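As you look at this complex, bear in mind that one protein chain is not there, while each of the others sits in place.
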Amino acid sequence: MDHLSSYLVLSAILFSLGLYTVVTRRNAVAILMGVELILNAANINFVAFSKFVTHNLDGHLISVFIIMLAAAEAAVALAIVLNLYNDRGHINVDEANALKQ
Amino acid sequence: MADFIFWMIWALVVASAALVAFGNNLIHSVFALMGTFLGVAGIYIFLNADFLAVTQIVVYVGGILVLLVFGIMLTNQISTAQISQSSVQKGLGLLVVLGVLTIILTSVLPHDWVGSITPMAFSETVEGIGRLLFTDYLILFEIASVLLLGALIGAATLARKEL
Partner (left out) sequence: MIKLALFILFLPLLSFVLQIFFGRRFEDKKGEWVSVGIQFITLIMSLAMLAMMLSKNDPNFSIEVHQSWLDLGLFKIDLGIYIDNITIIMLNVVAIISALVHLYSTAYMAGDVRYSRYFGFLGIFTFSMNGIVLANSLFMIYIFWELVGLSSYLLIGHWWEKDSAADAGKKAFITNRIGDIGMFTGMLIIATVLGTFNFQLIAERIHDGVWAANAGMLFGGIDPHTLLTIAGILVFMGAVGKSAQFPLHVWLPDAMEGPTPVSALIHAATMVAAGVYLTVRLFPFLTADAMATIAFIGGFTAIYAATIAITQNDIKKVLAYSTVSQLGYMIMALGTGAYVAGFFHLVTHAMFKGALFLASGSVIHAMHHSLHKLKDHDTDPQDMRNMGGLRTKMPITFGVFMVTTAAISGIPLFSGFLSKDAILAGTWAYAANVNEGWLANLHMAWILPVFGFGAAAITAFYMFRLIFMTFYGEAKKPQVFKHIQESPKVMTVPLMVLAILSMFFVFTLPSVNPISDHGWFTHVVQAPESAVTTGPAFELEHFEHSLHEAHVPAMITSILVAGLGILLAVLVYLLNKISAEKLATKLGALYRGSFNKWYMDEFYINGIIRPFLKGCDALGRFDLEFYDHYLINGWGRNTKRTSKAVGLADDLIVDGAVNFSGIIFQWLGWTLKFIQTGKIQNYLIFVLIGAALLFVVNVF
């Protein structure tokens, strides 16, 4: 627990799991959960570096802003998801492929 | 003892995150995500980030998670708590993600982090964060407030029935 690498490994695993969720899930809300995992992984890194390397509070500040950002992102993303649902009756991302046309 | 608790939390974070990633039931995934958030809050405490730990619980568990549950409830027929979910491109995804993980670990772990020998323990961070927020990070703080306002208005606009 007093070693930087234990936090880095945790963060890397969390990041990878989040990435996997984002890449594979069909449900938009689940993808959103993956994004939250990734953001959490980043936060852990910031705070850990703040304690072990830079020895100041800048990392904490960035984390606060990331949390704030995550909240804003979740709100807007869910609004989009609701819109998608109203439009199509489902929220499956792989069927939302209008970009192809 | 502290060591034991730390590794327990560590394991909790990994396990619950894995459930989020691999679980078949969306509701289970959401609750697993709550575990992850709480676990990360615990990790923050081990990193002496008291303010962040509290913020993590309040914003993530209290705010974002509730939003996610709302999202699920509003977009599925909730006749049953069994909202199954499926995945696509599992094999390819797993392969790529494992590759990314390998790259991260191989590049981060052998690196010699300056100063990492002597971890610094902050006694309490609230005052310091507050001071920085209104001095060095003031502009960022103001921009953030505008961003939140934008998100608020944007979300309200998007969620209306007729666009």
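A and B label the chains in the order they appear, each numbered from 1.
One rule holds for everything that comes next: a residue touches a chain if its C-beta (ideal position, glycine included) is under 8 Å from a C-beta of that chain, and two chains touch if they have at least 3 such contacts.
On a predicted model such as this, the values are computed, not experimentally measured, just so you know.
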Sole contact to the chain not displayed, among B:Val100, B:Ala144 or B:Leu158: B:Val100
Touch criterion as defined above, residue of A:Val53, A:Leu69 or A:Val93 at the omitted chain: A:Val93
Omitted-chain contact residue, chosen from B:Met8, B:Met73 or B:Leu92: B:Leu92
Which residue of A:Leu4, A:Leu19 or A:Leu78 touches the chain not shown here: A:Leu19
Touch residues of chain A, complete complex, unshown partner: 19, 22-24, 93-94, 96-101
Contact footprint on chain B, counting only the chain that is left out: 88-89, 92-93, 96-97, 99-100, 103, 107
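What we mean here is this: only the chains that are shown with their structure count from here on.
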Distance between chain centroids, defined by C-alpha means - chain A, chain B (Å): 6
Complex interface listing, chain A residues touching chain B: 1-2, 4-10, 12-21, 23-30, 32-34, 36-37, 40, 43-44, 47-55, 57-58, 60-61, 63-65, 67-76, 78-83, 85-86, 90-91, 94
Chain B residues touching chain A - in the complex, by the definition given at the top: 2-3, 6-7, 10, 13-14, 17-18, 20-21, 26, 29-30, 33, 36-37, 40, 43-44, 46-49, 51-52, 55-56, 59-60, 63-64, 67-68, 70-72, 74-75, 85-90, 93-94, 96-98, 100-101, 104-105, 108-109, 113-116, 119-122, 125, 128-129, 132-133, 137, 140, 144, 147-148, 150-152, 154-159, 161, 163
